[in-house]
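What you see is the complex with one protein chain gone and the rest in place.
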Amino acid sequence: MTAIGTTTAAGAPRLPGWVRYEVTAFAVVTALGLIGYLVFPFDLALLTRIIAVTFLVLSLDLVTGYAGVVTLGQAAIFGVAAYAVGNACLAGITDPVMLLGVGIIAGALMGLVSGVLISRFSALPQLVISIAFGQLVAALANKLAQFTGGSDGLAGFAPSAVLGVFEFDIFGRTSFGFSLVVLAVVLALLLRFVQSPFGLMCRGIRDDALRARMIGTAVYPRLIVMYGVSGAVAGVGGALSAINVGVVSLHSVSFEMSAEALVMLVVGGAGHLLGAVFGSILFQIFGHFVGSTNPFHWMTIVGGTLILITLFAPKGLYSAFASAMAKFRKSRVSQ
Amino acid sequence: MHSLGRILGALVASAVVSVAHADTIKVGVIGPMSGPYALFGQNFKWGIDAWVAENGDTVGDHKVEFIFRDEESPDPAKSKALAQELIVKDRVQYLAGTYFTPNAMAAAPLLAQGKVPLVVMNAATSSIVEKSPYIVRTSFTMWQNTVPAAKVAKDMGSDKVAIAVSDYGPGHDARDAFKATFEEMGGEVVEEVNMPLSTTDFGPIMQRIKDSGADTIFTFLPSGPPTLAFVKAYIDNGLKADGIKLLSTGDVVTEPDLPAIGEAGLGILSTYHYAVSHDSPENAAFLEAMKTVGAKPGEVTMTAVAAYDGARLIYEMIEATDGKQDPDTAIEAVKGMSWASPRGPVSIDPQTRHIKQNVYLREVAKEGDTFINKETQTFEAQPDWGLAE
Amino acid sequence: MITILSIAIDALAFGMVLFIISIGLSVMMGLARVVNLAHGAFAMIGGYIASYMLREAGAGFALSTLVAVLGTIAILMPLEFLLYRRLYRNADAFRQILMTIGLTFFIIGITNTVFGPTSKPIPLPEALSGPLDIGFRMVPAHYVLVIACGAITALGLWFLLDKTQFGTRIRATVDNAAMAESLGIRTEILYAATFALAVGLAAFGGVLGAQLLPIEPYYALRYMVIFLVVVSVGGAGSILGALAASLVLGLASTAGKYMAPEFGDFFFYLTVILVVFIFPHGLLGARK
Partner (left out) sequence: MSALLQLDDVSMSFGGLKVTQEVSFTLQTGDRVGLIGPNGAGKTTLVNLVTGNLNPSSGRILLQGEDVTHTGISHRVRHGLVRTFQITRLFQTLSVADNVALALLQRKGLAMGFLSSATQRPEIRDEWTRILQVTGLESRAYDPVSVLAYGEQRLVEIAMALALKPKVLLLDEPAAGIPHEETHRVLDAIAALPADIAVLMIEHDIDLVFRFASRVLVLANGKLICDGTPDTVAANDEVRSAYLGSYANDRRSA
């Protein structure tokens, strides 16, 4: 990561050193978003949905890619946050920014609970606990229909205008703009966060938890805190999903959602925030494209593609891309 | 900044203006084209294709084009994005389909804003039609099909019924509908089992039912592998041999599942709004048309009929509005409309915008080599009992 | 009392189904060290072959099962060569997960296209279908088959892995592949044999379990989680562990469904969490 920091810094002078990378990232995300807006003005709903899921993938990257906790229960956090936001909205808190706050708090709390349960273990028991935890939450969500609407979904809530000005519209412009700004801000913060002492320590724990203990780190509490942060990020996604869609269903807490997020993360490249973003965007756009041109065979096509990726880009597309770029650069230098 | 605004303005304006000039009217159909429920999405398509095959692809001077999108699973976020895309990008004048209730719910708030009516072709929770005045439904509701089942139970002399339903919205609707109706007629419900949606191991549940002393089971499970396992468990655990009767909604014995259930299923009673074997000239013509569009005989389901009738409504709405985007006129035109559907005589209830139709008692039987649901009794012009009260 | 006995019988049968169908995955995860999420897809292929043999080719049940097992191995061995070989010693769990999920999707897609979306029954011989009176209640006759086959599978595997030279070699390779190679063990052949064993067991489980877990294209995804949970709770690679886990989880599921069906899945997964908390290395697993 340090290396990336320095290369980017060269391209963006005049900014104070400690925010260069993050400001660049903020600008790039915003610019990409605006391009998306201009090129696909009628696909904003799709782009908005991609952003909400991207938060889930980012949150998974924090615990899985950066702290080494492999989980198939991350959607539980995303979904509970979405339900919390839906209920808050029904209870009269309709301001989207406030609702975002509700989602973050609910997500962080769920994250802490997941962390306490899941990061206690390692390897296979960890994976199984994460699955069992996710399934328990899903079973409860089905059961507690007065808060979740059960299988019919929680519907009938409508957030008010963003900042009191921007009404949610059918083209999805407000949804998209709101989500994009939140993504740019959160991504910039996260880029900073993973470079921080805490973020670096989590990467250390991922590499070798015993070694981390042997330099005096209390591993378990740190993983729980990391889960809290990750939960907050997932909560942002859940909140955006609830705010933009106006319905929260069992799908948002399901195993399928968790598994899909993990696939997106691995496709993109675990351990890189940008890998998570790329993975999420590419997988969903690919899925949408294949799904609308050839819905009957999309599983075959997606499955085949995943196999090809593991054969030719086993570290994820982001890493493959990064190393290809490095090779390209090297070959230019040597000429 | 100015030029950016102009570009956007132009884009939006072109979107709005071109609708008025369109001579092709687009209809967006959202259905499960992939995933475990793909058969039902496929039936949406066959049903619509069958209608087009019989009635052509034009209404007046207007060409009608159906665009299919995949909802895959109950995922409202995805469905809302699809509906939004269909409205703003593909500029459809009508939406149709929606197999799953949450997905229909997600699309509902868009309809008024987009001035687009939605013809629900499956999602069976009663309250959907209340979510927007621009929703009309051509399928069924759990209440609609279940209330007659309770009457059947009473008629055949059942006193003690055990209710076993899948533990989710439609299951709860079926349970409540049966219980309310049956108890009102003086029957007793001795056991209520909410079965986990994912389970295929029904041994313990059969044992529980047996222990309750019920003489009849009423059940609802969504079509798929669990229904097969349920029927098997009913037979293998000796309940059938003990003379405990099995009564269900037609979802448990959809025609594509019958061969898998096999001989063991003979005699299972169900109430439903459509049997593929329904004996009428309309149904014969419908099945013929289905064949011409590629539907395999063993794979026709109720969603094909709902889609076929849904396409009829959409053609009616296009004619009433002369191709203009006017959802109020369109919806007004189909309220109270009645016709002879392949399932029998039907009409659109002007109050609820839900379809009023016959519900039939059927019995699994064998006709030559094919298993069929043989209609034995008719409950005429059933409304959605879930909204009727 | 009769209720308890009755639950125990259902639990035993369901547990045995879980065992028969999960043990192949346990072999794959414990011996080849591959988290094979495509296990369900493998089992499903076995089920489809058996169904075809029984219904279209008119073969008997035993023959159909045999053809299903061998046929599945034959169909999948090329995959061993093309894909799985790369995963054995690859510690990267992500790569395993991604590849095997991809494979699962792929197989589902193909199956759906070729065989259609509906369930395919596997009819049992007359003697094993229908109810069987065991005095105080009726049970499905196929319980007998399932329980017997489960016991035979467990014994057979125990013999194969603990008492034969093949088993010794596999265990040596699992403990230290480099050492095993230096002793002249052809590890790649051993891994291929392990793969074939796991696949064969998957197919066998798919056929025998079909009465409770019906065969259809989404079989591969529907039960993936359950298989993974059973193996992990038992401890990957442990036959006795998998048996114990299957019975414990079978009991949790059955008792839950009998007493509080509306919380069925809830009790199952609660039990999983409790067991993992008490036995983090599997019920009888992991010697380390």
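By letter and in written order, the chains are A, B and C; residue numbering begins at 1 in each of them.
Just so we're on the same page, a contact is a pair of C-beta atoms (placed from the backbone, for glycine too) under 8 Å apart; a residue touches a chain by one contact, two chains touch by 3 or more.
Computed from a predicted model, the values in this text were never measured in an experiment.
For the chain that does not appear, the touching partners among the shown chains are A.
Between the chain not shown and the residues A:24, A:195 or A:258, the one that touches is A:195.
Only one of the listed residues, A:86, A:204, A:231 or A:316, touches the absent chain: A:204. Touch with the chain that is not drawn comes from one residue among A:27, A:144, A:218 or A:308, which is A:218.
Where chain A meets the omitted chain, the residues involved are 2-3, 17-18, 189, 192-193, 195-201, 203-204, 206-208, 210-219, 229, 271.
We adopt the following convention: only the chains that are shown with their structure count from here on.
Contacts with chain A and chain C are shared by B. Spacing of chain A relative to chain B, judged by their CA centroids, is 36 angstrom.
Annotation for chain B: residues touching 2 or more other chains are 38, 167, 196. Within chain C, the positions touching two or more other chains are listed as 112, 262, 265. Those residues of chain C whose C-beta lies close enough to touch chain A in the complex are 29, 35, 83, 86, 92-95, 97-99, 101-110, 112-113, 225, 228-229, 232-233, 236, 262-263, 265-266, 269-270, 272-273, 276, 280-282. The touching residues of chain C, when paired with chain B in their complex, are 3, 6-7, 10, 13-14, 17, 112, 116-121, 123, 129-131, 133, 137-142, 211-214, 216-219, 222, 253-255, 257-258, 261-262, 264-265.
Chain A contributes residues 70, 117, 121, 124-125, 127-129, 131-133, 135-136, 138-140, 143, 255, 259, 262-263, 266-267, 270, 296-307, 309-311, 314 to its touches with chain C in the complex.
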